[in-house]
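With one protein chain held back, the other chains of the complex are shown just where they sit.
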Amino acid sequence: MFKRVLIANRGEIAVRVIRACRELGVETVAVYSDADRSALHVQYADYAYPIGPAPSAESYLVVEKILAVAKQSGAEAIHPGYGFLSERASFAQACTDAGIVFIGPQPEAIEQMGDKVTARAIMQKAGVPVVPGTDVLGDEDEVIAAANTIGFPVMFKASAGGGGKGMRLVEKKEDVISSLRSVRSEAKSSFGDDRMYIEKFIEKPRHVEVQVLGDTYGNIIHLYERECSLQRRHQKVIEESPSLAINQDVREQMGQIAVEAAQAVQYVGAGTVEFLVDAHQNFYFLEMNTRIQVEHPITELVTGVDLVKAQIEIAAGEALTIKQEDVRQRGWAIECRIYAEDPDRDFFPSPGKIQILRTPGGYGVRDDSGVYEGWEVPIHYDPMISKLCAYGRTRDEAIQRMLRALQEYIVEGIVTNIPFHRWALTHPRFVAGDIDTGFIPQEYTGLPEEEDHLRHEIILAAAALAAYHKDQELARSITGSVSSSAGVSAWRASGWREGLR
Amino acid sequence: MFKRVLIANRGEIAVRVIRACRELGVETVAVYSDADRSALHVQYADYAYPIGPAPSAESYLVVEKILAVAKQSGAEAIHPGYGFLSERASFAQACTDAGIVFIGPQPEAIEQMGDKVTARAIMQKAGVPVVPGTDVLGDEDEVIAAANTIGFPVMFKASAGGGGKGMRLVEKKEDVISSLRSVRSEAKSSFGDDRMYIEKFIEKPRHVEVQVLGDTYGNIIHLYERECSLQRRHQKVIEESPSLAINQDVREQMGQIAVEAAQAVQYVGAGTVEFLVDAHQNFYFLEMNTRIQVEHPITELVTGVDLVKAQIEIAAGEALTIKQEDVRQRGWAIECRIYAEDPDRDFFPSPGKIQILRTPGGYGVRDDSGVYEGWEVPIHYDPMISKLCAYGRTRDEAIQRMLRALQEYIVEGIVTNIPFHRWALTHPRFVAGDIDTGFIPQEYTGLPEEEDHLRHEIILAAAALAAYHKDQELARSITGSVSSSAGVSAWRASGWREGLR
Amino acid sequence: MAYKAKLGDQTYTIDVQELGEHKYKIMIDDEEHLIDGRQLTGHMYSLLVENQSFTVDVAEKDDEYTVAYEGKSFRVHLLDERKARRGGAEAGLGGAEEKDVRSMMPGKVVELLVNEGDQVEKDQSVIVIEAMKMENEIRAAVAGTVKAIHVEAGQVVESGQLLIELEEA
Partner (left out) sequence: MAYKAKLGDQTYTIDVQELGEHKYKIMIDDEEHLIDGRQLTGHMYSLLVENQSFTVDVAEKDDEYTVAYEGKSFRVHLLDERKARRGGAEAGLGGAEEKDVRSMMPGKVVELLVNEGDQVEKDQSVIVIEAMKMENEIRAAVAGTVKAIHVEAGQVVESGQLLIELEEA
């Protein structure tokens, strides 16, 4: 095992990695930008080194600085966390070249999976299902033929298309010709290129991903799935494991295929194979993330396996201690990402100083936080301040426990999306498990206005009480007399005046 | 299910019960003494009622007050927690008489198990092993015969004995006569009563207890064991599950016998059957606790069953949802009781205001706290402020995780026994699992004096830095000039003086 | 003390009266609440209202109170009566008359410092009200003539009660 590991990241994931290292008896080296000198990961690490200005382009993303600190601090390995440099093949290569172990897959795997077209090709070759589609098509007959083979409904897509432009949903054969014309003309006018192709239209797609672990001895296992269908602008917000989108057969099949996908690139370390699942439990390869995922904790809760420790052990050359048959799902876990953003104002980010922080506790509650009371959430980075997970015997228990935990979670000084989570977890469709990637855009129209009379009275009373206390303190502070803008002047102890009477 | 439940307790267990209720959608009613108006359980409850002065004899122990609040608040059931009224048959009866459901076993079971002699008799009748012993014995021959049947070594005990007096360990036959004489004479002189009996001597006894659950339909299951051998003055300090004291066969056997013990009193609710285990894995019934145990969380972590919820569901007349065959132990859990007491000063209690509280987080860490930052730990009650649990795939992982969590746990303003836990968890005997109820008295001689030079430098530097900042603030606060006892006087801005030059 | 509060687009009149240690009578418009209120730490309050428990956080910044309750923040603009009268208009509260002298809190009239017909300067003390063991000189918000005095020494007055009418100069 390593003696010392550098964590090339910040926030909760840096803290997460530091915790894993501590439990393995490995010393930790943190790096910090000027905005992060007092950050939690700096406090928790054994060593900490500055790497420049707040903007990540000048600090956390500068390979040279990271490697320099690694050398200076004597770190033998670097854990990239997620984001930042975690999926840059060039960084993984640079580490290797510098004689430092990159805790993650080999550069080739990152490279191959990083390019979506290559990845799709590799997967098809490996027999992994991808969203059925065609190459660029020619005349009407060819298009009709292709549409028939794929089966309606289909998507007509302009090769040069993007940003929702040059796309058209085609429900039935009759619409092909008209749609084809309009797509081509739109493509022509928009991109000056009228080439188009067809892709199968996935109705109410659900995002289900499978966690895999591979060691340097060619052993690859999967740790079952996570459902991440609740997304806002392609940003995952709530995840759960297991997924209601698939039955046990499909679950095992999907796991097996994820392992084959990983084998196709001789995958080493922790990775995630993402699939789109349709209403009929057909699943299609979407992409593979060659790093630890934000939502990895729910898999840990359900399988009992510490994924970050596994990453480090694998990188240290240890063989997997768990066999596929030992991996079992027990219970249900849900993760809510706590963001410093205002769900009442279109999720506008809300950085600032955390005046009060009270984290929930008790059975089945896991909080992976990157902040502390008194910390000023910087404007420079991701607004996620914590990941709150709830574990229960059943999905319902997990949901109820999460609601309980959200109620206990107190973050003052900044606005968070906690009320949004309470909305989502109590939404009939979520409770019924009737979710897909369109859930939030379809259902969320702002927080419900609780027209609770008592609530209003309490809020008013609290404000008045605070004001009253403020006035009282003011009165007492200025010994015997006070003059406030309230027009109150010259307070004097009655006793004094009575003495004169 | 109940609409509203009253929790006749305070501190962490009150919070624990409130959490279970919330997750069940049950409203909670807290009671509080004058010392607890601002306590965490009052904040977390839906309703809160005062029940008198700080001393528990005048508040938490007054049955009439509790019942009055129950009626006034419309609570249908009362959860007693542990301690206080939890094992008073009379209270359970009073609740029933008042038409309020007592969340716990029926009064008879409490009664029977409350009296140790009765309990021992019932257990023997049920075929549950108890520490082999005799009734009062007569002359030497009778004593020798009895000693032979039980088998050496044996304990000679004065019937009237107590406080370690009138007890003698007898290793072999040859010592019987001399020991008998001295015990009798000592008993005579000490208690004026020379009657004696013999009990088998349990060498290096380990405390292992089994959790049971019984519903009102006669279903009784066990949830395996907890080892609680680490005790200080019969006070449990660290518990773990599973136990290293027994192998799988004994584990299953012990569980089965615990179920039979519970059946012997038609037990309803959550209960614990305590056993003494000797070096040869022989186990003997010690007593049965007819309430939820402080250490119940480690069983929840290992089995995945929420025991407090189960208590409430059972009391509400629901049948057990788990079958014996569904109960499986997964992984390892350890609990450290965090007490407000000073391990450096013979565990002297240290009440006071909690200035800073930072609780540990991340995977496998569970904190059941009864306090919050700013709370004044009252002098009137148990010094336990929190229960910290760590869960891992293996015992070693659980230990390492606990050490990591203890390192993150920051409680300022009061002294806690956190350093003691770090000592215990790193002790070679504990790590090897070589523990018994004598471990702490035998091994603990105060905290190790870390003669770490750097540590001293840091401590001195921190103090100096704080002093320096204080002086600076003082200097700045008194605009332009300050006169401190430090003999520093008449500060003036240089700028000002320079202006004169 | 009496306050004018604005929550959302609604305006309320609130009166806080300290009954005893941590016990308050808070009138919101005409609704009375008996509250046991404790400051826990910093801005956190524990309120017991008819035995119902509420934990709220109140942050204040120049008369703007942000009350956080169950993860949601509510902005309450709060001014004591006098201030409401002074800056009311801009503060978006308005409504209160400018010139009349009113009691800011329930209390007892200790002394009248002016007589009807007197000329008073702006900010001149006109009456002394005793409340919560302290005496409080209330000043004229405007310069003018004392048109009418509606109370006498020793009289108990309610919060917000009209004490003296002024005729602006």
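We call the chains A, B and C, going by the order they appear; numbering starts again at 1 in every chain.
Simple rule for what comes next: a residue touches a chain if its C-beta (ideal position, glycine included) is under 8 Å from a C-beta of that chain, and two chains touch if they have at least 3 such contacts.
The shown structure was predicted, so the numbers you read here are calculated from the model rather than taken from an experiment.
Student: Check the whole complex and report which displayed chains the hidden chain contacts.
Tutor: Counting the whole assembly, the omitted chain is in touch with A, B.
Student: Considering the whole complex, which of A:Ala30, A:Ala119 or A:Ala405 touches the chain not shown?
Tutor: Looking across A:Ala30, A:Ala119 or A:Ala405, the contact with the absent chain belongs to A:Ala30.
Student: Kindly state which of the options B:Ala57, B:Ala121, B:Ala279 or B:Ile356 is in contact with the chain not pictured.
Tutor: Spelled out, the listed residue whose C-beta touches the missing chain is B:Ile356.
Student: Just to verify: which one of B:Val294, B:Leu406 or B:Ala424 makes contact with the chain not shown?
Tutor: Considering all chains, including the one not shown, the answer is B:Leu406.
Student: Can you list where chain B touches the absent chain?
Tutor: For chain B, the residues touching the absent chain are 355-356, 406-407, 409-413, 415-416, 418-419, 422, 447, 454-472, 475, 485-495, 497.
Student: Mind pulling the chain A residues that touch the left-out chain?
Tutor: 30, 37-38, 42-49, 73, 372-375
As a convention for this text, only the chains that are shown with their structure count from here on.
Student: Based only on mean CA positions, could you tell me how far chain B sits from chain C in angstrom?
Tutor: One centre to the other, that is 51 Å.
Student: Using mean CA coordinates as chain centres, what's the gap between chain A and chain B in Å?
Tutor: 38
Student: Using Cα averages as centroids, what's the distance between chain A and chain C in whole Å?
Tutor: The separation of the two C-alpha centroids amounts to 48 Å.
Student: Identify all positions of chain A at which a residue touches two or more other chains, and write them in rising order.
Tutor: In chain A, the residues touching two or more other chains are 407.
Student: Residues of chain C touching 2+ other chains?
Tutor: 41-42, 44, 52, 55
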